[in-house]
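Removed from the display is one protein chain of the complex; every other protein chain stays in position.
Note that the chains take the letters A, B and C in the order they are written out, and that residue 1 is the start of every chain.
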């Protein structure tokens, strides 16, 4: 069902944990399946993400995308991090089963939520970042069959 | 599906054939399945059935009941022969499958038709014998299931 | 000759030993439920999809268009009832033929009781649908044409491609019951304009209790059997994994051997037909001489009755059939033989012999001799026969 990369990130997730006094913390939940992801970012003065940690209550895909997302944002600038989408996370994982695509949105939203928190705390505005919803309200998936 | 006795009478039917100038000949057909039976009786002056032959176009049960019926009427008086029912033929054959019970009616009716022919030819009336129908119009069987 | 001679391959076939071998591991070793998430069971999902792929390929279809069922009958019921339901806003009229299998006929009769209108097309004396009558039968309310690929009794093959074209031109769905034809003759669902197609494994040396319905992408019928999310949410119930695997294996072999098999069967069939027609008087061949299944021969012997003939053949260890096996509970003469115009009493005296590639010339010779003996004996017993 899952690719090798997904299984690797699921069984050995990178960057699990919390960051005390993080620059930004974002928690998002998935209306579809009740899963929750929290992401901690440590961002230096130049706007580079120095450290990142996550905690996830969710399926294998949610755990793996969380892990991969933290790997992708680490070392990036805020602007670069903003460009990470659920698609790029999925690609980095060699794909997800169709029914699990929505799980990867959790990771994208968690990054955004953490960045929003960082922006609020620092009273700055990040170009292109919108206030994240507390829940990811997806449209009903149209299943073809 | 069939008892040993049925199979015996089917594979070695007794009294197959025709009687030239028979005392009585009866042909009956089975509306239900399109089968046909013809019975020839040779009856002497004392009213005893001296010889009997049959021809049948029909299923295994029809052939076997024809054969058994001829065995049962042979040597009997007309009155005795009249008492032979499809039940007695079936019993003599150790029974028939439910779906084949109607076939045995062919034999009963063929005896009656031959006796009627005999009575007409000789201008006599046989007590208890009604004019046989050319077809056996059974009521629709009520199948329970 | 004490060995059994099996000449009833249209009723059912022997499951090939290779098919059984392919199935065996899925009973006691790889027994997991394909819907489970663990590795042990997901290999079964793969096995099911491999079989599905084999079947899709045999049809020229996509793998997502093949849905497993509990048999050919269920597939027929599904195609017809679910179409009736899904397209009832468009109309309530269904076109079929008088010579369909009961799986189609009784389903249509059921729908008639529920407000649908069904046209039962005549066939010609060889059992072939008349295309002009089909065209004439089409109404604005017609939602389905269901016409069998090949007949189970007389073996006649219909002009499926032409029917498909008519359906397409009139924008009507076309279902074909290919239970007798699948993996016996060339089929390509796209070339032939087939929207739905039913088949059953046990007719092609696969196991009993497994069939499939091909449903073209875009045909919006839903489930007949509701429940779990199996078969892309269209056919619920734990997958019959060994059955599916066996079906796949049977199709793989049947497709690989189709050409040679047909050639061998046709040769034997034609030899049988030639001898019987030449050596048994008052006999006719039912069905089309050329447009017929490679393994089917169907005769009517005047003046005699089918069951008696069958029982006597059975006493000589020859397995044959008169009409279709599943109507043997019935006493009516075959609706197919009546539809091609045979009178009742001749329809009653019919014999179907359906070969497999395992039959030999010796078996056919023995069978012909026995037919001659038995027909002669039964005719001597028949009030209809005066010689």
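Here is the rule we go by: a residue touches a chain if its C-beta (ideal position, glycine included) is under 8 Å from a C-beta of that chain, and two chains touch if they have at least 3 such contacts.
Remember, it's a predicted structure, so these values are computed and weren't measured experimentally.
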item	value
Chain not shown: contacting residue from C:65, C:153 or C:239	C:239
Of C:202, C:249 or C:335, the one touching the omitted chain in the full complex	C:202
Which residue of C:297, C:310 or C:374 touches the chain not shown here	C:310
Missing-chain contacts mapped onto chain A	2, 7, 10-11, 13, 16, 27, 32-38, 55-60, 62-63, 99
Chain C, residues in touch with the chain not shown (by the definition above)	4, 6, 8, 11-17, 19-20, 24, 27-28, 31-33, 35-41, 69-74, 76-77, 101-104, 106-107, 109-110, 200, 202, 207-210, 223-230, 233, 236-243, 307, 310-311, 313-314, 319-321, 324-330
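As a working rule, only the chains that are shown with their structure count from here on.
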item	value
Cα-centroid distance, chain A relative to chain C, in whole angstrom	55
Distance between the centres, which are taken as Cα means, of chain B and chain A, whole angstrom	90
